[in-house]
Every structure is written in C-alpha cells, then in structure tokens.
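Note that this complex is displayed minus one protein chain, with the remaining chains in position.
So, chain A:
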C-alpha cells in the first residue's frame, strides 16, 4: 500500500542522517502514534495531534474531526466513514477494513495509520506555506541541531543524495548514470542544406574541438559543408535530427567515452607519431584512437563537369 514505501524511505533517510536526532525523535513520535491507539482508543485523536506538534494544517484538522465523529458513530458507520475518510486509499485497503470489522482495536489502528498516511500526503501542501529551508551543511534553519519540527520527505531525500554524492565522489562518474548531451538542433536551409545549430554547445559538453566533431560528421555522413557565422554548421544534404544524433552517438563511443571505465570525462590529445590519444580523467587509462578518415567518397552530381574540368 501507499503507506509502506513512504515509511520505508523515511526510515532509510533517517538512518543516513545521524546529525539530526530531533528528526528521529519526531519520527518516533509519529510511529508511536500509530501503535498507541491500541492502548488508548478513547483519546485516539490526541496522539495524532502529538505527532505533529507544530499545529497541523487545515486538512489534517478536518480529518481529525472526521475521526472523532467516527468514534462516536461506532462500528455501524465505520464502513462508510472509511470510504469517505480516505479517498486516497485504494480498494484493497477498504476491503481489508471490512474484513476486520469485528476487531475494533485493529480497525482503529488501521484507520489511524490511514490518517497518518494522509497527514504525510497532506504535508506536501503545507510545505509551500512554511518553507523548510536552511543550509544543510551549516546546520541552519530546519537542519538546526535542536530543531524539533518534522523535516519533510523531499528535503530529507535530497539530503540523502547530497550526502551520498559527497561521500562517494566516484559514484557519480561511474557508468551507472547515462551520459547526456543536448539534442542536436537541425534546421533546413533551402532544399539541400541542413543547419546544425547547437554544434558549439554540444562540443563544449563533450570537451572536443568543433573541428574534430565537424570532420567526423562530414566523414560519416559522406558530405561536406561549412561553418556559418555563429558557429552553426551548414551541412550539404538533408539530414534529420535523429540521423545527426546517431552519428554523434557513435562519435561519443569512439572519441569521448573511456573504454575502461566508460566515463565521458576524457581528454583527446595529439600524441607522438600523429596518433591521437584519449586520456581518461577518472581512471587514468589512455588509449589511442583512429584518426578521422573520409575514405572513399563517390562523385555525387556534376560528374560531367568534373570530368571535363
């Protein structure tokens, strides 16, 4: 159910955040509230209120009222109340509830759990109202040591990933995350030419010279072209974005990524004997790459003129 993954992630985030004891305390209160009703079914609404000491938003207040009403109405109305009370819960939840009508306490605990869940969901809305900001590293705002407010899920999650990246710098550069370049922008110039508008941007991203990429594009596409004013590449022939993209992809495999660790953080340099080498900045591996060769290129059009001329 929805509650489970939510709680799980909270738990993980919590275990990775040793610097914020108040958080765990708050979460503890949260979990206590769910288990508490078995003991104190009569004042069921109270633990819910305790779990959110800051004074909950309106949505939760509403639910609290519903809760109280449910208690008064007793078992008879429970089915209906459950249906009305938690719109967010799926059918399976309701079914389970109906099955357990006999066990009042279980039922109540379940409902409280549902309430808690809804409170968690509702917390996303109030997050806009009382923004949980503050510097995580400096420990200000919500991250203050003696801060007792419950930290929202989103900042906790971002904190987890920030710490993960911080503590394991190798992680980010390993092959797990795919290498992304902006998609090539292709415009048509007239009927026979294609403009590749963001070539400089892509080259910058790949850390390769424009000329090198251009030479490769021309060699692979079997055509020629020129560079327009603002670094745009004018290619003879009609090409679609997808086609250019495919060529760029092979270029990245051939001339950008490290074959050993697959990191795109590499440098292309001209070594001795007119060989080009790719040096990986992540693992230090060095490999040679083929020089760009145009190979055979057929005479296209204007053949007669060429032969005569």
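By definition in this document, a contact is a pair of C-beta atoms (placed from the backbone, for glycine too) under 8 Å apart; a residue touches a chain by one contact, two chains touch by 3 or more; residues count from 1.
Simple rule for what comes next: contacts and distances are computed from a predicted model.
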| item | value |
| --- | --- |
| Chain not present in the shown complex, as UniProt names it (candidates "TBC1 domain family member 15", "Eukaryotic translation initiation factor SUI1", "Ras-related protein Rab-8A isoform X1" or "Signal recognition particle receptor subunit alpha homolog") | "Eukaryotic translation initiation factor SUI1" |
| Options A:190, A:229 or A:295, residue touching the unrepresented chain | A:295 |
| Missing-partner contacts on chain A, residue numbers | 192, 219-223, 237-239, 242-244, 246-247, 259-261, 274-275, 283-291, 293, 295-298, 300-301 |
